[in-house]
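Now for chain A:
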Amino acid sequence: MSLYTRLLGDLTGRGLAALAGFVVLLVALPSLVSSYIATVATIVLYLAFLGQAWNLMLGIAGLLSIGHALFVGIGAYASAYLFAIHGVPPLLGVLAGVAIAVAAGALIGYLGFRFAIGGVYFALLTIAFAEFTRIMVDHAKFLGGTEGLFLPVSAASRHGFDLLNLRGSPEMFYYLILALALAALALCRWLLTGRTGYYWRAIRDNPAAAQALGVDVFRYRMYAAMISAGMAAVGGVFYAFFYNNLFPEQVFGIERSIELTLAPIVGGVGTLFGPIFGAFVLTPLGELFTAGVEWLQTSGAIGRHVKVDGVKPLFWGIAVAAIVLLRPRGIWPWICDRLGLVKPPSERS
Partner candidate 1 sequence: MDVETLANALVAGILTGMVYGLSALGLSVIFGVIRIVNFAHGELLVIGMFAALVLFRWLGLDPLLSVPLVAALLFVFGYLLQSLVIRRVAHLADHMQFLLLAAIAIAMVSGCLIVFGPDPQGVQLDYALDSFAVGLLVIDKTRLYAAIAAVLVAGLLLAFFKYATVGRAIRACADNYLGAQVVGLNVGRLYALTFGIGSACIGAAGCIILLLVDVHPYLAPGYTLLAFIVVIIGGMGSLFGALLGGVLIGVAEAMAAVVIQPSLKTAFSFALLIVVLLLRPQGLLGKAPH
Partner candidate 2 sequence: MSAAPILEVRDLDLFYGDAAALEDVALDVGAGEIVAIIGANGAGKSSLIRTIHGIEKPRRGRILFKGQDIAGWPSHRVADLGIGQVAEGRQIFAGLTVEENLDVGGFLPRGRATRARNRDRVYALFPRLAERRGQHAGTMSGGEQQMLAIGRCLMGEPELIMFDEPSLGLAPAIVQEVFGIIEQLNRDGITVILVEQNVAVSLKLAGRAYVLENGRIVLSGTGQELLDHEGVRQAYLGM
């Protein structure tokens, strides 16, 4: 099978056009909008990237992780520590971060699989590891502890472009995360259409039957956990160098873990484009609510001193609950069907 068929073979003409249009739009975006919106778009792409990593764990290997911030944090802290303290460029730091995260993913996966901890229990195991790590990093002086770990910035990074050291302008980070998100999409697609992907989907649907067909279920589940952790760590490196500051609570906190599960769940677990689509719905939705609340304030509909901090997350929570109740398979499969972007199985090669 050619690379083209493996990556894009399932798309209809309309689907290809939509994808192409989407990519073109994303490439052109920074020159079209204000820097604030470009930052929002960067965060959207970052969440889209992490969503795909997380999706491998649940959608593919059937493991619900609510502690994925652990792997993100490992990538972030490892690369930032090496860069800020020892001057090691992130291009090397990413290797260290990924290696540690993959080892952590392997450890958690091993414990989860070998001790047959499934479903909600596995989720809590991941939370426990993430929280435990957070508290440990809180007390790790060499990582800055609660005082935070800071990467040096300067005015030079306003317009600069230094990929080796990941120092540069917001545009550089935008295109970097765009490239990463698209690469992640291609990687997942490539894996899914190959042997590994068949095995993963079989294991997700029915592990006992897969095993009877000669699939080493444990090994392939471990692959999923490790790849997912490794990808999350790459996202963590981006996080560290984009934000330039790391605090344990901000990096490992359970809010971070929950945040990165939202896009794939809303978009559609187990689908490839779902996490990306989910991110593109959710983050702007949140920003919209913020803008809406501000508008209500400036227009005088509600007073400046009314407690409005809660209004945005209140609507946001209601919106997400509505999505779960109305489109439990996620929004993306529904859109995909309605618009005819993907070929039915009978037309695939």
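As a selection rule, all candidates are chains of the complex that A comes from, given by their letters.
In the analysis below, a contact is a pair of C-beta atoms (placed from the backbone, for glycine too) under 8 Å apart; a residue touches a chain by one contact, two chains touch by 3 or more; residues count from 1.
Everything numeric in this text was worked out from a predicted model, so none of it was measured.
Note on this complex: chain A touches candidate 1; the remaining options among 1 or 2 do not touch it here. Residues 58, 64, 66, 111, 115-117, 119-121, 123-125, 127-129, 131-132, 135-136, 138-139, 254-255, 258, 261-262, 265-266, 269, 307-314, 316-318, 320-321, 324-325, 328 of chain A touch candidate 1 in their complex.
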